[in-house]
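Heads up, one of the protein chains got dropped from this complex, but the rest are sitting where they should.
Let's look at chain A:
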């Protein structure tokens, strides 16, 4: 939902699409065959027709939407709040009670969608009527509103009073039962539309343009994949990650939010000596998972150093730094990358195919944020297709997996009602502040590793 009330062509936007849905439900509630059974209700000395009990409403909702008690009460409550159903005995209390308290359907004349927004003039007339009918019948906030309106629309006050008198006279000529029903309906309408704290309205307009046709043409030419293949991939993904999803399957030793024990976070921190088994297993799901975990990245770098191809990962990291770093530092960073990785005879020369190398060197003449993209992509896929699968089969990885910890589930406390102390942790802002003070760079320190070549 937006705070703008007009759409791009200046037409009033449909406020609250939920209102149409509510109205459809209300209409089906009043269906003579399938709806709620209405009866006459006694209110003091008069009989009000077509009333129902709160319990009727809740039961009908349970049957119609196949939902629980609690949810039916909640949905019914919303109908009362938005003025489609109003209570008879305590009209100021807009709550639905699932007992024999009486409720009635509001007439469509007063529905939110037909009378949006409720105008000040109408409200003034209503309050004036109440005031005239019985002196002192206005409650506190109504008195305040009445006085405020008197000041604000003073120029129309003669009209307001005249209308109020006319309407009261006309209503006196109706039967008592009808009169009470009409009063109830009107009162319910204003209780919904002028609650003690009124909402604010904003008015802003926007204007934008686009070409839909060109876009649709391009979309037609797109390559699409069969649904069955796409959907199967979700099933696989969910299955693969389910043991790692704490909300689905819990986490070992325990979920910190539930048991107030932060062992889980401590065991999975970046600087822990030995990682958990789940964490190491996750590195085998995809190359991105390995790189996203700082510890995984370090392990991979160690492996690459043994294979004498560590410059690939360092190059990739340097490119990331260019892509996501400060704009002002791009030229100097690109220059550094060139000197270290791309220049002929560079200390950490990376092996890129000649076409990409030519294109990159050409682009270096006018360095911009994405100038190293092609080269970075080439090296990334090289590592992904070659080094990564070999790493997963390597002794280094298998060793780590074998040594990795499977945490014990935290034993339930003997005194379950004693809450553990919740300790605070150092703020990440502090950690980097001290690092900055020491003159260290913000980015990972893998770059500072030296790879020796034969």
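Criterion: a contact is a pair of C-beta atoms (placed from the backbone, for glycine too) under 8 Å apart; a residue touches a chain by one contact, two chains touch by 3 or more; residues count from 1.
FYI, contacts and distances are computed from a predicted model.
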- [ ] Look at the options "Actin-related protein 2/3 complex subunit 5", "Guanine nucleotide binding protein (G protein), beta 5b", "Small ribosomal subunit protein uS9m" or "Sorting nexin" and return the one that UniProt uses as the protein name of the missing chain.
- [x] "Guanine nucleotide binding protein (G protein), beta 5b"
Task: Option from A:45, A:170, A:213 or A:273 whose C-beta touches the chain left out - done: A:213
Task: Candidates A:45, A:170, A:328 or A:406 - the one touching the absent chain - done: A:328
Task: From A:162, A:258 or A:272, residue that would touch the chain that is not displayed - done: A:258
TODO: Would you indicate which residue among A:287, A:300 or A:315 is in contact with the undisplayed chain?
DONE: A:287
Task: Absent-chain interface as seen on chain A, which is shown - done: 1-4, 7-8, 14, 16-18, 21-22, 25, 61, 64-65, 67, 70-72, 74-75, 78, 204, 206-213, 215-217, 219-220, 222, 224-235, 237-242, 244-248, 251, 255-258, 262, 264-265, 268, 287-288, 320, 323-328, 369-370, 373, 377, 380, 422-425, 427-433, 442
